[in-house]
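Scroll down for the structure; my scribbles are underneath it.
Heads up, one of the protein chains got dropped from this complex, but the rest are sitting where they should.
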Amino acid sequence: MKLHEAEARELLRRAGLPVPDGEVATTPAAARATAERLFADGAAQVVIKAQVLVGGRGKAGGVKLAANADEAEKTAVQILALTIKDLPVRRVLVAPAADIVREIYLSALIDRSSRGILLMASAAGGMEIEEVAAKDPGAIIREIAHPHAGLLPFQARRLGLRIGARGELLKQFVAIATGLVRVARESDADLVEVNPLAVVPAPELPGGERLVCLDAKVTIDDSALERHPELEAWRDEDSEDPIDREAREMGIAYIRLDGSIGCMVNGAGLAMTTLDLVTRAGGTPANFLDIGGGARADKVAAAMRIILADKGVKAILVNIFGGITRGDEVARGLIEARGQQERTVPMVVRIVGTNAREAADLLTAGGFATASSLDEAAEKAVALAAGGAA
Amino acid sequence: MKLHEAEARELLRRAGLPVPDGEVATTPAAARATAERLFADGAAQVVIKAQVLVGGRGKAGGVKLAANADEAEKTAVQILALTIKDLPVRRVLVAPAADIVREIYLSALIDRSSRGILLMASAAGGMEIEEVAAKDPGAIIREIAHPHAGLLPFQARRLGLRIGARGELLKQFVAIATGLVRVARESDADLVEVNPLAVVPAPELPGGERLVCLDAKVTIDDSALERHPELEAWRDEDSEDPIDREAREMGIAYIRLDGSIGCMVNGAGLAMTTLDLVTRAGGTPANFLDIGGGARADKVAAAMRIILADKGVKAILVNIFGGITRGDEVARGLIEARGQQERTVPMVVRIVGTNAREAADLLTAGGFATASSLDEAAEKAVALAAGGAA
Amino acid sequence: MSILVGPQTRLVVQGLTGREGAFHAAQMAAYGTTIVAGVTPGRGGERALDDRVPMFDTVVDAVRETGANTSCIFVPAAGAGDAIAEAAEAGIKVIFCITEGIPVHDMVGALAIVRAHGAQLIGPNCPGATSPGAIGSGTKIGIIPASIHLPGDVGVVSRSGTLTYEAVQSMTDAGIGQSTCLGIGGDPIIGTTFREALELFAADTATRAIVLIGEIGGSAEEEAAAWAAVHLKHLPRVAFIAGRAAPEGRRMGHAGAIVSGASGRAADKIAALEAAGFKVAGSPTELPRLLAEAGYTKA
Partner (left out) sequence: MSILVGPQTRLVVQGLTGREGAFHAAQMAAYGTTIVAGVTPGRGGERALDDRVPMFDTVVDAVRETGANTSCIFVPAAGAGDAIAEAAEAGIKVIFCITEGIPVHDMVGALAIVRAHGAQLIGPNCPGATSPGAIGSGTKIGIIPASIHLPGDVGVVSRSGTLTYEAVQSMTDAGIGQSTCLGIGGDPIIGTTFREALELFAADTATRAIVLIGEIGGSAEEEAAAWAAVHLKHLPRVAFIAGRAAPEGRRMGHAGAIVSGASGRAADKIAALEAAGFKVAGSPTELPRLLAEAGYTKA
């Protein structure tokens, strides 16, 4: 689950990391009120940032500066009216604009290769790390945190020294880097990214500079959400499609695509393969859908509702390799679902493995078109979607 | 630093462990008020417990039950008048008396042999663990916590299963045992002991029983107190001798003993050896005193004040093996101290190692009795204490 | 004659008394797997699987009393990381974790403990492994249906569950048997990678060809290909990669299956495998034909 910038910042703040002031507003008036407070507190400018869970909001006009409260309100009106990559902007973050000396990149993420928590730092902050990796891979400094003790202070120091932090700034960097890993571990985050980690003037400190976490990106491991009700409460259900929510709540992995052939499969790898074979047969998949292992009739019926909610679906391909999942159970679910559904779409069903014979009998009795091989099922579905016979 | 029971319980409570209600009182009236509240909350009896940092307070009459508020007040009067093993009782803990089904022993402590955190559990709670170890060593179940991850749940479960916890009680035990290690690590405790960990009736729970931490003993690692100001604030300076406090604040390791020969030594091992040789020569050491490495004149002078504050001191033995510590610096400190001291006590000084020659010149000029070997120094000090010449 | 599992396997099932554990333990036993113990805390002293298998409170007890050397974990996700650590600490050297949905940070910790004890973890969120034999004399650990297997000499390694069954079924239908069929799981942090599985197969004299079933996400297929290019030249090798049609940035069910920018794409994986001498199939049904093209002939 991705957190919005405002919530990500809040998570870092709770962990004691330096995060600048700022508040979320859902109306221009609220944005104005926050801006007034920030100007009263001494801000020279404020920044208004769209809270949407996609990248590139800056280029889309979702991040703007304002020099006074009037401007802040007007800017909030504009940004709250935007739709960025299909997502309507419902909230903005209003924060004081920082006087940035330079920008650092810092992140902690789950790394498959080392099978641990990878820290990446770069003196080229502000840029996307993928961009740095492509242009100048040597500019990215890496450390793998200790699997149980987190990022050890000497590792954090090593990262900081190598991107040029010294003295007071190095101490702050060590606290922030170890803090990111602490946040990742305590909140079960796959990714905690601070970009930019900004160096700003701090005349009161020796060295005259300090670090602040200007922007933050946090993704929580879905498997761990159950033990973080406080984070689950941050889920942005407003920007979640109702169909996506039903799928999530039913434990069905569903991703809507643009094609015409609805797919219902058990197992993620087999579901991807089904999409590949539909594509290979000249069709276009309407979705990825994995009903998971051991699915019962009610889940099958829910999956059918989810697929049919997509008006672009012209044909349905059901592909089940019975293992834990029993084929007859799926067949019964399909028959039950057909009785309830509002529109009729041609369907081809392939059920092999556990109780495939019982399933075949049920399907034949129910008049379903069937297929034995996956290749054949894909071809039939493509033909059905094109208006042909199964 | 040992914590009083009340503070130890507070530490466990903050870590989310089940600790029964209770308050500290310094007057019988306050004890009565707490008792009244506890009776009003449904307590059948209350227990009044002396808060002193020594064992055996029960046998000394420091732990008593009371069936009503009057009795609680009277009991508090008695206990607050006690002196247990030289320590006046200044505070009592007033808590509801538990209805104990059975008692468990559980502790987490720093273990030299395994060089980790050792958990010990025994179904024979209430008894001192040393007693159990002597009578029935097999009754003590042990686990060594993971050095970075703390007590792993399966280890906690294994401890609980082996002392007979099952079902709901086992779950509680796992939470408490892992919690003890968490407390030890987060508070830098050498020892966190819960004895008894009591099984009490809990009709509301499946299984009908629950665990509560009835008594707790916690010792904080002195080396780590600096990073725990909240714990340092719990130091019971009232029951600390002013001389002990001065020594602690000067960084001098000082332990008062019962003899007549004051000792000032650099290094703990050498200081113990000096005590041994004084004893072997027929004398009685008045103290253990280690001025530490690299001690300067002011520290030597403070050490001299501390030794002389003990009126039983009849002679002083100074034994310095210069390494980091410079012999001439110590000699200067002794000369300086002699100028300030209120009473004169015969002294024998042995300074060898770094700058021993310069020290010898200073001491000779100052008219100090000196010795070259440690054996000789001990013999001379014993003679001086007995009224002889050095 | 096989990797990881075989006649030497003495299995302890952690979570044997649960619904999944009990069902699959019975299936494993029926296929011929030697199950010596079950572990469920608080159930020590009982017997399970029609009274044939003793239950223990802890894995260390099970190992001491039965000489168990392999574990299969069906413990719910919240406790599965801990169950893995318990198995490793008890001296189990081959640990299968079937459980899905284990928090990834739990796995970071559990895997470090597994490594510190010199054990091999397979999974989590994996279907297990089968070293096929005739029914009653094979060894099967986990949840792979016994019916799809045929004894033979092709080593199969896969990140998926049902896709593996599909691939193995197509081989069995063509009369091509398997030395061991291993599902390594689709999570981001897993105990045994493709490369490690290939190393095991390379050392197994009874494995005469390799089938690798990968998918989009990460770079494990590329890493395995790089290793195979140097060390696996002697074996015919074919592969299938799921997710050619997957769009960027959407997680395809498996926590691990996601194309992120320029990494994890099917095309890159296929190119890397082909460069390492793998024949890459366009559908699981093509695997038997490609095996033959790669030079594999049935023994």
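Assorted remarks:
Letters A, B and C name the chains as they come in the text, with residue numbers starting at 1 for each one.
Just so it is clear, contacts are C-beta pairs under 8 Å (C-beta built on N, C-alpha and C of every residue); 3 or more make two chains touch, one makes a residue touch a chain.
Being a predicted model, the structure only gives us computed values, none of them experimental.
Partner chains of the missing chain, restricted to those shown and counted over the full complex, are A, B. Residue B:Gly293 is the one among B:Gly16, B:Gly293 or B:Gly366 that touches the chain missing from this view.
Considering the whole complex, the residue from B:Leu270, B:Leu308, B:Val345 or B:Ala369 that touches the absent chain is B:Leu270. Screening B:Ala224, B:Ile243 or B:Ala309 against the full complex identifies B:Ala224 as the residue touching the chain left out. Looking at B:Met127, B:Leu257, B:Ala309 or B:Val345, the residue that reaches the missing chain in the full complex is B:Leu257. By the touch definition given at the top, chain B reaches the unshown chain through residues 110, 112-113, 115-117, 130, 134, 147-148, 184-185, 188, 190, 221-224, 226-227, 253, 255, 257, 265-273, 275-280, 285, 288, 290, 293, 321-324, 352-354, 373-375.
Interface residues of chain A facing the missing partner chain: 146, 149, 152-154, 157-158, 161, 166-167, 170.
Everything that follows uses one rule, which is that only the chains that are shown with their structure count from here on.
A separation of 28 Å divides the Cα centre of chain A from that of chain C.
Centre-to-centre separation between chain B and chain C, using Cα means, comes to 55 Å.
The residues of chain B that reach two or more other chains are 146, 149, listed in rising order. Across the assembly, chain C contributes residues 109 that each touch 2 or more other chains.
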